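Handing you this structure, nothing more for now.
Note that one protein chain is taken out, while the other chains of the complex remain in position.
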């Protein structure tokens, strides 16, 4: 994969904010064209349009689809549309940055408790959708002969956190799906990895009950004395798209400044 | 938990064959009364009836419900029925032995490939149902003040195996759910653990493509030179129901004679 | 292994205090005779003598050797002495509870820093000695045909803790040695496991700088709202000596009331 080639595309699912947007900016610096799938509210569109325009200024092409990437019909529509314009270009990178988890306690006298459907919805959006996209892009023969698939997990993969069961389940599911993608799609040149991010102060984090405590705890644990930034994660995504990373597949890589060490 | 008490009950989900049936026999030897939920075909009923009768001969009570334990209406019916007869007795053990996984490749030119729904169905049956049952039994205040929840996982929790992605995902999901149950239901006396079984030569195994190769490989890897038996696993379940196991919670315990070591 | 047999012996290395002593008491209740190897100061001997006498009152035999169990000559002497009196009895359990770790920072302007020798001393005492004892007892044909080897590890196996590097290294080394013992001694009936204890308020803990903070943190994390006791661990050792545990080998089992979950 030559990163300097103008005809390499990266799909970023969830690329209008947080880790996804930072990744878009970083990959654009390294000459990837971008297909960004995002679900954004009208009130955020002005900012997002400006962000995308700034990325285009770097001299790459950016196509965006403001649709729900977890909806199968929308996924089909996006892929069909891509086929109308992509010609002989290929997609060399797929980044999954969809965060849509339901946070509820398993057991409470006062709060609404986690239900079967909370697991299903969270798993659909945060885990199984990675397989759905991978399979459809493969079927439509849009991937390059050397493709990198990258998604994001968290320390919730081994820890239990109150209210966080559905997201924890989605994260371990995402990792298991990644392992099987790395195994079963290897014959067609796909490498798949998860990046385990430290605590990042994003909009998603701020919706978690106890958000301030989580932030403070991460700060005090981190031997490098700051939280993880979206740019830290985007940097790691970029490393995994490089030629030198082609033998790394089926793994979970911690990018947290050592936060999970203690 | 006094194991000698006649009024302690164990629910076994999937208790008419394999690991579940072996567990029923073992717990009956140690004076647990049994509620067995199983989904059995007419052709198997004669054998199952005989098995259950033999268990009753050990002097314990055995109630069985031949229904689909993963169906929410059936679950409600079973629990409502239990309430009609259980009086002041309590349920001190919940064993989850439901195996219903869809085995398909992620990528194949010739076979039917894994679909979104395969993940959903497998996750519902093999993972989320553990939470559904736990929550409903808690809500109906049927659990003892010291309760043990035990479910079964496999080496698919860290390994990728062709065709096995949906089951791998369900196993890691089950483990994550178990960790959160151990955390969030601790205040009401619940301990929850997974047993990671070695390869057992059950009906479920025999449905996996490449079954003979899996068996041979497990045999040759196992330093104790045999496959895992349902009785090995039932023994470990019994250990986890003992008074001495009350500080073990939120863990995955390998019971495989060392098969996963190499 | 019949636990009721009077002629089964358990060696406990480090059996005069903490986890080792609690284990001695528990195994004595279940009719194990005991060989206790301990290194005790003169000032502690009165208490230890009383503890051992109380154990003997349970009707089992207890032999104790007040020697440094990590010294190879002393090990040879103890084993030679055992051979003079054990006749046709066998050793069915070996418990390793030797804690002798050097706690120093890797990097400090003011404190003495960790040196090469600190690793060597800690590894010798807390890890390699398990192999030394196992090998020598095997060579002298003193083990039963079904033997259980049990040792103790901690969350330091995956976490980095300031000042604790040498002990962390010894713990992962102990676990790796245990895995190879489980593999390579399987043909002669040995099963080997580690118990990962939660924070126990022992003399060893009290020597760690920041001891109070470690205790408080463990308490606040533990979903079962107390620290781990020596008796919790002794209970788990007992479970691993039972007939029903014979298929559990080469594993690390957490016994911490869920403390490591979050």
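First chain written, first letter: the chains are A, B and C, and each begins at residue 1.
Heads up, the rule we're going with is that contacts are C-beta pairs under 8 Å (C-beta built on N, C-alpha and C of every residue); 3 or more make two chains touch, one makes a residue touch a chain.
Predicted model only: the values in this text are computed from it and were never measured.
For the options C:64, C:147 or C:168, the residue in contact with the chain missing from this view is C:168. Although one chain is not drawn, the whole complex shows that of A:51, A:155 or A:232 it is A:232 that touches it.
Although one chain is hidden here, its contacts on chain C can still be listed: residues 72, 105-107, 113-114, 116, 119-120, 123-124, 127-128, 131-132, 135, 138, 157, 159-162, 164-165, 168-169, 171-173, 175-177, 179-185, 187-188, 250. On the side of chain B, touch with the chain left out of the figure occurs at residues 159-162, 258, 261-262. The omitted chain makes contact with chain A at the following residues, 179, 182-184, 186-187, 198, 223-225, 228, 232, 235-236, 238-239, 242-251, 253-258, 260-262.
Definition applied: only the chains that are shown with their structure count from here on.
Rounded to whole angstrom units, the spacing between the C-alpha centres of chain A and chain C is 45. The set of chain A residues touching two or more other chains comprises 159-162.
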